[in-house]
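The complex is shown incomplete by one protein chain, all other protein chains being positioned as in the whole.
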Amino acid sequence: MTPRILIWNENVHERTNELVRGLYPQGIHGALREALLARGFADVATVTLQDPEHGLTEARLAATDVLVWWGHKAHGEVSDAAVERVALRVWQGMGLIVLHSGHFSKIFKRLMGTPCALKWREAGEIERLWCLNPGHPIAAGLPPYIEIPQEEMYGEPFSVPEPLETLFISWFAGGEVFRSGMTWLRGAGRIFYFRPGHEAYPTYHNAHVQQVIANAARWAFNPAPAWVDVTAAPNVPAEAAPSPLKAQGARLHGDGEQGYR
Amino acid sequence: MTPRILIWNENVHERTNELVRGLYPQGIHGALREALLARGFADVATVTLQDPEHGLTEARLAATDVLVWWGHKAHGEVSDAAVERVALRVWQGMGLIVLHSGHFSKIFKRLMGTPCALKWREAGEIERLWCLNPGHPIAAGLPPYIEIPQEEMYGEPFSVPEPLETLFISWFAGGEVFRSGMTWLRGAGRIFYFRPGHEAYPTYHNAHVQQVIANAARWAFNPAPAWVDVTAAPNVPAEAAPSPLKAQGARLHGDGEQGYR
Amino acid sequence: MTPRILIWNENVHERTNELVRGLYPQGIHGALREALLARGFADVATVTLQDPEHGLTEARLAATDVLVWWGHKAHGEVSDAAVERVALRVWQGMGLIVLHSGHFSKIFKRLMGTPCALKWREAGEIERLWCLNPGHPIAAGLPPYIEIPQEEMYGEPFSVPEPLETLFISWFAGGEVFRSGMTWLRGAGRIFYFRPGHEAYPTYHNAHVQQVIANAARWAFNPAPAWVDVTAAPNVPAEAAPSPLKAQGARLHGDGEQGYR
Partner (left out) sequence: MTPRILIWNENVHERTNELVRGLYPQGIHGALREALLARGFADVATVTLQDPEHGLTEARLAATDVLVWWGHKAHGEVSDAAVERVALRVWQGMGLIVLHSGHFSKIFKRLMGTPCALKWREAGEIERLWCLNPGHPIAAGLPPYIEIPQEEMYGEPFSVPEPLETLFISWFAGGEVFRSGMTWLRGAGRIFYFRPGHEAYPTYHNAHVQQVIANAARWAFNPAPAWVDVTAAPNVPAEAAPSPLKAQGARLHGDGEQGYR
């Protein structure tokens, strides 16, 4: 079964900044798509903020197994309705890979329930990402650490909920550290955050970085049928209980009433 | 150090429904306050939805160590601004105890990042809450299980993130089960969800139920100073790095600029 | 890639007890193998306690992707050396599925680091296993709950470390509950404990129970290369550090010395 990948990119700096356009002439989404196609994914589409409904229609999301997210300057322009559609699909089982500055995206903050804040510095310093579990599927084919010659620094504390797994920790030449690869489960959806990828550097052309993203796309793919009614709060009448009951005692709700939300 | 407890109650059914008023003539908040005072807490205040800013002003929250939350019919009437104020204080270190139908409160959903949905039935059936960790502070002084003669049923799946700890699981006469006591950490704040307490039954007069809530209030109290800047995303200039650097490479941000949010 | 499954069974009651032999004429391992073959697994082998080295040789384990474990009466007859070999392979990435009374097996206790104790009753009562995450791969193809007409009761508290995920909770007619399906990660290995399967009942002929075990075998399969040196504690000399150093200060260890264990 081939995971259907959708790459979402805000696609702002690539259009407005000469430097970024030079690094990613087809956009960051284009570069990521190439990397995934080259690593054996057959079904990789891209959409951007500029598309109708940001390309995140209900139909498109229903046909997506893993969504990759890159955003930075335009987090605030993503509509709340789109964010809710993505969140629903994650709970139902869609994988989500959030890259770099996506730590402050609406969708990531929505799913984490925390500020997702961190320290930062744009000084083109060396970053080393150490792998904490060399036998993890997301680490397959990697060396003990990935060295990136120039990157933006992100420093702890990173205010996210404790993850399922901490897979990568970054060392920065300036002296800080950062949990650069973490996983979470939310509903039936698998979430992976991966730090590298400041748009001022050619990070997404790094083969190891590409490998992590490809590995993560496979890991985040949930082959099970979607949990379609994950938001439902059904009433189970006494006579339909697994061990049928005779209702007794006081009641606030009439037969067939919905609960309060 | 005495934890400063604040009990928040929507206080609707107690004013509009004869049955509920009969059970809780001073409101559910009043009954909970009595129970905490009787168990050695010295500083227990109450506020309700009807108070200005729902009683959840910045000053009041800053002076609160543990917030207890009961709501059901009026979740939608709680302002988003109040919810954000509470969330911020939880991340900073305030404890939060969410009771029963509070599973659908805005603040609980905000902090969980998931639907928080479940099955339900109002049939006055027996509930037994089994304790999974008899040595946990929240379980101190309890029997192996708490039996409540009449309660509303809540059934799995309960769509919350995997908890830090599952402390109680309920057995219902009608055949369902439910994770009735769970803990989470969010930022520096400790969160406890506790299931019992449908307002049509005298559950909060049950001594064991009161004991759990009192134990949880002690457990949720974080004695450490607040993490006041939990939402800050400071820039660390190259010259101020722990290992001072000379900035190099391309840059998108000018000196002293804020990052994008 | 086809996971290589190995089913381990102590195979005692099937040989010594008429009742159990009648239910499982080819042994519980034989019944489980049939169930996995019928669900699309192509490479399913079985070994038993009576085999040389209990069938758990280094070579056999190196060629196993997922190990399924059933034991009850003869936990103490499994050699410590075999247990250590299995533990090493789990840390390296082999999946492990522990069934029913395997909660007290040496290998499960070894990997959990806790007593793994529980309450029990052999009264042929109804068990209902509720699924907590209908979108999880281990729950694929299942109804909201699995009802088993006669099973042994296991009751909480079950003294295991908090799991990665609680996937099933059982309701018993006698009034107890139990976390019947839980997952853990240890090193690169995925572990699933599944409660049903008392040898006095035909539980492993139940299609839903078989489905869970087959789903779990797929989930526990780690396709990544083994973490072969998971137990190594290498010295990294100063001159070989990622940022080469000049060693300074006092030293206890001479060049090339091993650390203490």
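For reference, chains read A, B and C in written order, and residue numbers begin at 1 within each chain.
Note that in this section a contact is a pair of C-beta atoms (placed from the backbone, for glycine too) under 8 Å apart; a residue touches a chain by one contact, two chains touch by 3 or more.
Owing to the predicted nature of the structure, the values given are computational and were not obtained by experimental measurement.
Student: Any idea which of B:Y145, B:F158 or B:Y204 touches the chain not displayed?
Tutor: Hidden-chain contact among the options goes to B:Y145.
Student: In the full complex, which bits of chain B touch the chain not displayed? Write them out.
Tutor: 92-93, 128, 133-137, 139-140, 145, 147, 164-165, 171, 173, 185, 187-189, 222-227, 230, 242-243
Student: Extract the touching residues of chain C with respect to the undisplayed chain.
Tutor: 13, 17, 19-20, 72-73, 75-76, 87, 91, 101, 104, 110-115, 117-125, 150, 153, 155, 159, 161-162, 164, 173-176, 184-187, 198-201, 230-238, 241-253, 259-261
Student: Since one chain isn't shown, list which residues of chain A touch it in the complete complex.
Tutor: 128, 130-134, 155-158, 162, 164-166, 169-172, 175-177, 179
We adopt the following convention: only the chains that are shown with their structure count from here on.
Student: Just by CA atoms, which chain is the most central one?
Tutor: A
Student: Report the inter-centroid distance (CA atoms only) between chain B and chain C in whole Å.
Tutor: About 35 Å, centre to centre.
Student: If you average the Cα atoms of chain A and of chain C to get two centres, how far apart are those centres in Å?
Tutor: Once rounded, the distance between the two centres reads 30 Å.
Student: Between chain A and chain B, what is the separation of their C-alpha centroids in Å?
Tutor: Those two chain centres are 27 Å apart.
Student: Among all residues of chain C, which ones touch two or more of the remaining chains?
Tutor: As it turns out, chain C has residues touching two or more other chains at 128, 133-134, 164-165, 171.
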